[in-house]
Every structure is written in structure tokens, then in C-alpha cells.
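Here the complex is missing one protein chain, while the rest keep their positions.
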Amino acid sequence: MILHTVNKSPARSNCLKSCLRIAPHGGALMLIEDGVYASVNNTKHSQLIVDALTRMQVFVLEPDIKARGLSGLLIPGVSLVGYPGFVELTQTYDTVQSWY
Amino acid sequence: MILHTVNKSPARSNCLKSCLRIAPHGGALMLIEDGVYASVNNTKHSQLIVDALTRMQVFVLEPDIKARGLSGLLIPGVSLVGYPGFVELTQTYDTVQSWY
Amino acid sequence: MKYTLAIYGAPYSSQAPQTALSFAKSLLESGHSIYRLFFYMDGVHNASAIAVPPQDEVNIPAEWSALIRKYDLDAVVCIAAALRRGIIDKTEAERYEVSAHNFAEGFTLSGLGQLVDAGIASDRLITFGP
Amino acid sequence: MKYTLAIYGAPYSSQAPQTALSFAKSLLESGHSIYRLFFYMDGVHNASAIAVPPQDEVNIPAEWSALIRKYDLDAVVCIAAALRRGIIDKTEAERYEVSAHNFAEGFTLSGLGQLVDAGIASDRLITFGP
Amino acid sequence: MSNTKSLLIVNRHAPYDGMYAKEAMDAALIGAAFNQKVSVMFMDDGVYQLLREQAPADIRQKNTSLTLPMLDMYDINNVYVERASLQARNLTEENLLIPVQVIDSVQASELLGQQDIILNF
Partner (left out) sequence: MSNTKSLLIVNRHAPYDGMYAKEAMDAALIGAAFNQKVSVMFMDDGVYQLLREQAPADIRQKNTSLTLPMLDMYDINNVYVERASLQARNLTEENLLIPVQVIDSVQASELLGQQDIILNF
């Protein structure tokens, strides 16, 4: 089982789309850095994450959310984790695939 | 009148789309570096350039086309220029807006 | 678990070094270990000994050096990526007869084989892209 | 016409320096002039005096130095962008007490005002993005 | 200074990956100090630079949005945001830290066309 990390904004880069085309059912998605903009609700790209949530868990790095002023704007169902939670996820999953 | 340069692939980045949303009628588009991939015909993104050609000139930097092996694959109507031609275009137009 | 972290981004141009630093501190504090830090592509600039960020900004190369010292980490900088980008140690500076060296303490210049070796020897390899 | 070229990308990580070099040579050969080269963001690495690219690759910092010498160009490197990225001249290295300096001949460290000034004084400002 | 030109700063990048936000602000303030006619435009992910309540302490960075009020202090009143960029991100002026003029794509195009100097960030 793979943890996929995405660190680019979905408006700027195709990383998230490519990741979600490949991400296996049962894997998980971890949004970090500018990747966290994908977790904002009701945007042009939020349907990507809404759809992803029907088949996989989606985690977002809370320090990156707070940094960018996005705390009140998130898609329901995404899970906030800190750096320690991010570390734990990399133990739960067998490998990490980074999309950048 | 503005010369717009785009140096990112349309599959990887939103640069070209943003440029074409803003580019004024009568300006021109200059594709350089990975931006030249947008000038390949019959791709997922080629309609952007096909449409742009109806209202503006589209130039591509020939050294970047040759480097990437794209010589036989271009959308009809795009104009190949070398570095001297690129320099000339920056004289013809009043300002240059770089999308990267 | 034994981790290897591969850092591909430069300080101040990419958030990758900051994310990797915070990740590294978290995993070390929770009792896991780091088999190797591998600095590649623009990540080689993390090993600059002569970066002078403003005093009110984090000094990322200095933070790496401190972390490496505190936990006695193996921190490898890809030699091919570093040399073409102007990161060079005393030995290589003498070999290539360049005027100075700028390689921070605690890091080691070595080949890409050290990344593949680390992938083999570690339980987890995490890439922090630019 | 008088041009200013702003270069934002680093050698080997971005094609911007190569494109800017070819553009600069073309415009100078066709009789135009360069008011200023301005190296900003990761573009500051173009001014490294200690980059050692493989012998079969273009040495971009060396090509800039040669072009600057040949045409007596004004080549300014943004001091704030450079210092935090580990590009530093002898004066600043002494001021900040760092162990070495790596600033290539022909370039000048100065402030961002030199970019704004160049925009005002030039007929054309072309940005080569990373 | 007799040689007054129009200078537009174009912001297209989100704030905390790289230094674009800080460097664009530096350029705007220097342009004003040089007595140029400075305008600033935010579009694409650049509009995220304007969001309220940014708190980057935990990612070890400075809050670049805190310098935005400097624009007004330097009499830079022409601060534009492209509407399509806001709408794509489900943002309105209420989400933004400083007052701005929201313009459509045609107006953005005209704005670009009026400039003597464009600085891209």
C-alpha cells in the first residue's frame, strides 16, 4: 500500500491529476506544501478531492494549512495531521510515492 | 502590443491557459523551452493553440523544437523562429510578458 | 524504523528543505532512526557553508548541520549534482583548482550509488521534491 | 535598442540561463545593446566562480563571464537573493565572517533597485523565468 | 524625477514555496521609492498571497501578508485582482487582507497593455 504525497497546487501543476489517475484503490493521499490548496472546498479543482475521498483517505499537513490561512475552508472529510502524524503515516504504508 | 512568452509544458503547468485568458487581441505568443510542447498537433492541449491562431500569431523557438524531436509534429500555422527572430519580435512588440 | 530522506529542493526557493527538516526532527524524536540524508539536484545547496540568510529568517543549512551533529547522521550530497552547481569541498576544490570551497561541516560528498544503497538498506525512502 | 535581461533560473536546473545567453548573443551581434543583466532568485547561481560542470557540458557561469568581458556588460546580481543562497563576494564574506567567497569576475552585487532602474532606463526588459 | 514610467508587478505564485511573494513586494516598494507609477496585479495562485489569517510560524517562515499594508503606506493604490482567479478558488474580496480592485480578464489585458515596464513574479 502506497502513501502518495502531492506538494503542488492543483491550479498550477498537473501533479494531483496524475497522482489520482494512478493511485491504487486503498492507498492514501497526503497533501503537503502548496499541495494543500487542493483541499479547499468549492474551488475549480475541489471535485478531484471530493471524488478521491470516496475511495481513499486524504490527509493534509496542518502546518501548511495554517500557514496559508486555509483553516476554515476545507473539504469535509479530509484529515488534518501534523509532522508526527505524517511520520506515522509513512510507517503505516509500505512505500511513499512523491508527486512534485 | 505585448509579446507573451510561455516556457512551460501545457500538460505540466497552467501557464499557457492563464496567458491565453489574458493575452490581448492583437498581441502575439512566443513559445520557448518546454513551452514549445504546446505547438504539437492533435494532443490533449493543441486546441488551445489552434484557437489562439484565429486571433494572434504564434511563434515557436526552433532550437527548442529541434532539441525535443518535434520538427514533424507541429500545428499548421505556427511560425518557427531562431534566437535572432526572437530578438526581432521583442523589438516589434512594445513589452514582453513572461509566463513561467 | 530506518528512514532515508532524499531532498531535491534548495533552501529559500523550495519549501522541501523545511518540510524535510520538520519531518526529520519528528521521526527522530519519536524514536525512529535516519539511515541517510541524501541531497540531490538543487537540494545540494542545503550543504552551503557560506549562505547568509537575513537574521530574522531560518538558516536552513545551519539547521541541517546542527541536526546532523546532534544525532550523528550520515548526510550525503551527490557529488555530480553538487559540483555543477558550485557546491564543493576542499578536496575537490584542490583537484579542480577552483578558488574556494563552500561545503558545510557534517555533510559528505559522494556518488548517486549512496542513494540506491540507502533505498536498499532503509525501511522507508521519502523524497522531498522541489 | 537598449535591453535589460532579468534571469531568474539557475544553470543546470532551468533552461532559462541557456536561453538568455543565446538571446543575449543574438541581440549583441545584431547591433543592439544591453543596459544591464540582472540575476535574481535562483538566477544568482549564474555568478558562481566555483561551479565545476563536467567537461562535456557547457560551463554557463564561465560563458556569462566571457560575454560580460567581451562586451563590457553591466551584470548585477541581487544581493539579498544571492546572500541567502550562498553566493557572496569578498567584501560581504568579510562583513558576515563566512569562510569563503565564490563570486565570479565581471558580476556586481547590488540591490533590487538596479532592476527597477534598468526597467526605467531600457527600451526592453525581458524576464527569463525559472 | 522627470522620467516617470508605469510599472506593473505581476504576482502569479502562492506565498510559501519560494520567495516570490516577498520579492514582488520588495520590487513594488522600490518602484514607489523611485517615484514610478506602480500597479500590482494578483492572478492565478498569486491571489493566495492576499488571504487573511496566514500563520506560517509552524513551517518556520515569515508571514509575508503582513507587509501588504505597506502598499498603501507607499501610496500604491492600484492593486488589482483578476476575477476569474478569485472565482476558481471560491474567494471573494471578504477573504482578502487589503482592499483591492477586482478586474475581469479583458481589463487585466488592458492593464498589461498600458505598462511601460512589467516585472514578473
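Details
Per-chain residue numbering starts at 1, and chain names A, B, C, D and E are given in the order in which the chains are listed.
Methods note: contacts are C-beta pairs under 8 Å (C-beta built on N, C-alpha and C of every residue); 3 or more make two chains touch, one makes a residue touch a chain.
Source: prediction; values computed, not measured.
With respect to the full assembly, the chain omitted from this view is in touch with A, B, C, D.
Per the touch definition above, the residue from C:L5, C:A24 or C:M41 contacting the chain not shown is C:M41.
Within the whole complex, the absent chain has one touching residue among A:N14, A:N41, A:Q57 or A:Q91, and that is A:N14.
Residues 7, 9, 11-12, 33-34, 37, 40-46, 62-64, 66-71, 73 of subunit B touch the missing chain (whole complex, contact as defined above).
Not every partner is drawn; the one left out touches subunit D at residues 12-15, 18-19, 21-22, 56-58. Contact residues of subunit A toward the unshown chain are 1-2, 14, 18, 21-24, 27, 95-100.
Everything below uses one rule, namely that only the chains that are shown with their structure count from here on.
Any chain that touches subunit C and also touches subunit E is listed here: A, D.
By the document's definition of touch, common neighbours of subunit C and subunit D comprise E. The greatest centre-to-centre gap from subunit A, using C-alpha centroids, is found for D. In terms of the distance between Cα centroids, subunit E is separated most widely from C.
Mean C-alpha position of subunit D lies 26 Å from that of subunit E.
With centres set at the average Cα position, the gap from subunit A to subunit B is 33 Å. Along subunit E, residues 16-19, 44, 59, 61, 116-118, 120 each make contact with two or more other chains. Multi-chain contact residues of subunit C (touching two or more other chains): 12-13, 15, 19, 22, 57.
Taken as a graph of touching chains, this assembly fits none of the simple shapes: it is neither a line, a ring, a star nor a complete graph.
Every pair of chains meeting the touch criterion is listed here: A-B, A-C, A-E, B-D, B-E, C-D, C-E, D-E.
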